[in-house]
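The block underneath contains the structure these notes are about, expressed in structure tokens.
Right after this comes chain A.
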Amino acid sequence: MRPAALISQALEILVALAAAPLFLGWVSQCRAWLANRGAPSVFLPYRNLHKLFHKEAVLAQNASALFRIAPYVVFGTMVVAAGIIPSLSGRLPLVAAADAIALVGLFATARVFLSLAAMDVGTAFGTLGARREMMVGFLAEPALLMVIFVASLISATTALPAISAHLASERLSVDPSLAFTGVAFTLVLLAENARIPVDNPATHLELTMIHEAMLLEYSARHLALMEWASALRLFNYACIGFALFVPWGIAARGIGPLGLSLAVPVLALKLAAAGAGLAVIETLSAKLRVMRAPEFLATAFVFAVLGLLVHILLGGP
Partner candidate 1 sequence: MTHVPFNQQLLNACAALMLLLSFAMLSQRRIVSLVNLFAVQGAVLAATTLLLAWRTGAGHLYFSAVLTLALKVAFLPWLLHRLIRRLGVYWDTEPLLEISGTMLAGILIVVFSFGLAEPIAHLASTSMRNAIGIAVAVVLLAFLMMITRRKAMSQVVGFLSMENGLFFAAMSATYGMPMIVELGVALDVLVAVLVLGVFFFQIREQFDSLDLHHLERLSEHQ
Partner candidate 2 sequence: MTTSLSPLLADPLADCLALVGAWLVIGIAGLAAPRSVRYAGRALFALGALVALALAAVAAWSLVSGVTQTQVLPIGLPDLPFHLRLDALSSAFLLLLGASVAGVSLFSAGYFRESDGMAPGLLCLQYHVFLASMALVLLADDAYAFMVGWELMALSSYFLVTTQHRIPEIRRAGFLYLLMAHVSALFILLAFGILQGGSWHFTFDAMRTAHLSPAWAAGAFLLATLGFGAKAGLVPLHVWLPEAHPAAPSPVSALLSGVMLKTAVYGMLRVTFDLLGHPVWWWGLVPLAAGLLTALYGVIFAAVQTDMKRLLAYSSIENVGLLFTGLGLGVVFFGVGMPALAALALLATLYHALNHAAMKSLLFLGTGSVLHATGQRNLGRLGGLIHRMPWVAALTLIGALALAGLPPLNGFVSEWLLLQSFLFADEIPRTFVNLLLPLGAAVVALCAALAGYVMVKFYGVIFLGQPRESSLAHAHDCGRLERLGLGWLAALCIALGLAPVPVIAALAPVTRQLVGSTVPQAGASWWLLAPVPHRAVSYSPLVLLLAGAAIIALTALLVRLFYRRGLRRTRPWDCGFGEITPRMQDTAEGFGQPIRSIFQSFFAIERELPTPFDAAPRYRIAISDRIWRGLYQPLWRGVRRLADAAAVLQRGRISAYLLYSFATLVILLAVVLAT
Partner candidate 3 sequence: MIELSFLLGIPAAGAIALALWGARGDAPEMNAAFSLGTFAAACALTLRVIAHGPQLLWREQFFIDAFNVFLVALTAFVGLTTSLFSRPYMRVEVAHGRLNPGRLRLYHSMYQLFMLTMLTALTTNNMGLLWVAMEGATLSTVLLVTLYRTPQSLEAGWKYFILCGVGIAQALFGTILLYFAAEKVLGAQGVAALEWTRLDAVKSQLEPTVLALAFVFLLVGYGTKAGLAPLHSWLPDAHAEGPTPISAVLSGLLLNVALYAVVRCKVLVEGSVHSALPSRMLMGFGLLSVVLASLLLFRQRDIKRLFAYSSIEHMGLATFAFGLSGPVATFAALLHMTVHSLTKSSIFFTVGHAAQKAGSQLVDDIRGLITLSPTVGWGLMMGTLAILGLPPFGVFASEFLILTTAMRQQPWSIPILLLALGIAFAAIFRRVQPMVFGDTQARRLPHAPALLPVFAHLAIVLLLGLYIPPYLADWYRAAAHLIGGR
């Protein structure tokens, strides 16, 4: 592979690492505005990470090695994931190693390690969180897979860049199946990233929290990695969304540095819009009871499958 490809690959990852916390900050700022609160700085997440990294780590006595490895694994998987989602350019050597299905697999890996780590100390909240996380996951994962299936049936491949390139190449047309899957994807995104209505990232209200419950025992650098990883996850999901539904502006294979430099502002625009949209959804919707979450995700799953059927029935564009 040529150095150009390597560069774009590295750039992709670095951008993701850098932009993920910012995106998180942006979303919470928008939420604050919508709630008529004084908004925190967009860079708050960076400060948090910095602070956490400089603290002394406190670990439960009976925490095993798994508990300490988990943050690195989760973080690592998220970074790799970021490396195979075309956010800036479609020319990504790593993509050869992992297509969309593998991407879903990567997310699953992260989730499993997260849950195992949460069960490791053996506290009430930890196991509770792990259970709920897996509950959300086992419904969200197939839904996401179905969404990707529709896209790959349309474009006859499961490699993300190829998909987005194919979709981008088409004339702008409202594919009904994509409409269905779009809704499904949004729901999955909300659930997977512990956003309202499934979870509330802002609180530690025991009975409702999912994601936070799993991190309770973490501190300092481990917590920092976990937080960063979850920011990355949100970022990745957003980028998947872009690649599938608004694939324009991603530098295709041929294009060189120029295309990249062009892609960056486009991505920024998309992220800003997406963040705002996310904030709006979160503000408008109310937190569901945990036991309602499965129905929420089941809806997502059904929508995705409907999208699949619609595609085969109408043959797509």
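On how the list was made: all candidates are chains of the complex that A comes from, given by their letters.
Keep this in mind: contacts are C-beta pairs under 8 Å (C-beta built on N, C-alpha and C of every residue); 3 or more make two chains touch, one makes a residue touch a chain; residues count from 1.
All of these numbers come straight from a predicted model, not from anything done at the bench.
Which member of 1, 2 or 3 touches chain A in this complex comes down to candidate 2. Taken together, the chain A residues at the contact with candidate 2 in this complex read 53-64, 66, 72-73, 75-77, 79-80, 83, 94, 96-99, 101-102, 105-106, 108-109, 111-112, 115-116, 119-128, 130-132, 134-135, 137-139, 141-142, 145-146, 149, 152-153, 156-159, 162, 204, 206, 216-217, 220-221, 225, 291, 294, 301, 304-305, 308-309, 312-313.
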